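Right after this comes chain A.
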Amino acid sequence: MVDPGWYMALAASLFGIGAVGLLMRRSVLVMFMCIELMLNAVNLTLISAGRAMNDINGQVAVFFILVVAAAEVVVGLAIIVSIFRLRSTASVDDLGEMQG
Partner candidate 1 sequence: MITEYIWLVIALPLAGAVFLHFFGRFLKAPLPGVVASLAIAGAFAVALVATLPFLQGTDHGQGILLWEWMPAIGANLEILWDPLAALMTLVVTGVGALIHAFAIGYMHGDDRFHRFFTYLNLFAASMLTLVLAGNFAMLFLGWELVGLCSYLLIGFWFTGESAAGAAKKAFVVNRIGDLGMLVAMMILFAVFGTLSMEGIFGEASQLGAGLATAVGLLLLLGAAGKSAQIPLYVWLPDAMEGPTPVSALIHAATMVTAGVYLIARSAPIIELSTTAQVTIATVGAATAIWAATIALAQRDIKKVLAYSTVSQLGYMFMAVGATAYVAGIFHLMTHAFFKALLFLGAGAVIHALNDEQDMRKMGGLFKKMPVTAVTMGIATLAISGIPPLAGFWSKDEILGSLFNRGGWFSVLWLVGLITAFITAFYMTRQWVLVFLGEPRWADDAHPHEGPRVMTVPLVVLAVLTMVGGLVNTPLRFTLEHFLEPAFEGVRVLHPPAGWLMFAVLAGISVLAGVGGIGAAYLAYNRPKEDWERFESGFGRVWGLWEDAYGVDDIYGTTLVAPGLKLAEKAAFKVDLPAIDGAVNGLGFLVRRAGQGMRVFQTGQVRNYAAFLMVATLLLMIWMVVGG
Partner candidate 2 sequence: MLTWLILLPVLGAIIVALVPARRKELHLPLGVVISIAPLALAGYLFWAFRPTAGFQFSETAIWYENWGVGWRLGVDGISLPMILLTALLVPISLGASTSIEKGAKGFVVFVLLLEAGMFGSFLALDLFLFFIFFEAVLIPMYFIIGLWGSERRVYAATKFFIYTAFGSALMLGGIIALAFFQRDTGTPSLALIDLMQVGLSQGQERWLFAVFALAFAIKVPLFPFHTWLPDAHTEAPTAGSVLLAGVMLKLGTYGLMRFNLLLFPQASVDAVWIMGSLAVIGIVYGALVAIVQPDLKRLVAYSSVSHLGFIVLGTFALTTGSMQGAVIQNFNHGLTTGALFLLVGMIYERRHTKQIGELEGLQKVMPMLAGFFLFMALASIGLPGLNGFVGEFLVLVGSYLTLPALTIVAASGVVLAAIYMLWAYQRVFTGVPVHEENRSLTDLTPREIGLLAPLAALVLVIGLYPNLLLDKIGPSVDVTLRYVDVATDYDPPTFGYSVRVGGEAVGNR
């Protein structure tokens, strides 16, 4: 059995890649993918932790997250598509409508 520490390390690096990508990239689509990356990094920690502790709840939580994430992807992509249609750009730098 692989040491859970490795899984954790993998998840952490995935999360880090996602976080850095979210902060650095401009394309909304790529940022969205980065968020998914972070989300799945968390999923990985939950599964591995659940496995390591012999607790089914970790997997149950992941199922929930997957379902919700799927719904979120649908909505998020729809928003991105409609923004692209409206503005013919997908760069976040051009989207500052919410500035207070």
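Keep this in mind: a contact is a pair of C-beta atoms (placed from the backbone, for glycine too) under 8 Å apart; a residue touches a chain by one contact, two chains touch by 3 or more; residues count from 1.
The set was built so that all candidates are chains of the complex that A comes from, given by their letters.
Fair warning: this is a prediction, and the values are worked out from it, not measured in the lab.
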Complex partner of chain A (touching, any copy) among 1 or 2: 1
Residue numbers on chain A that touch candidate 1, as the complex places them: 19, 22-24, 31, 92-93, 95-100
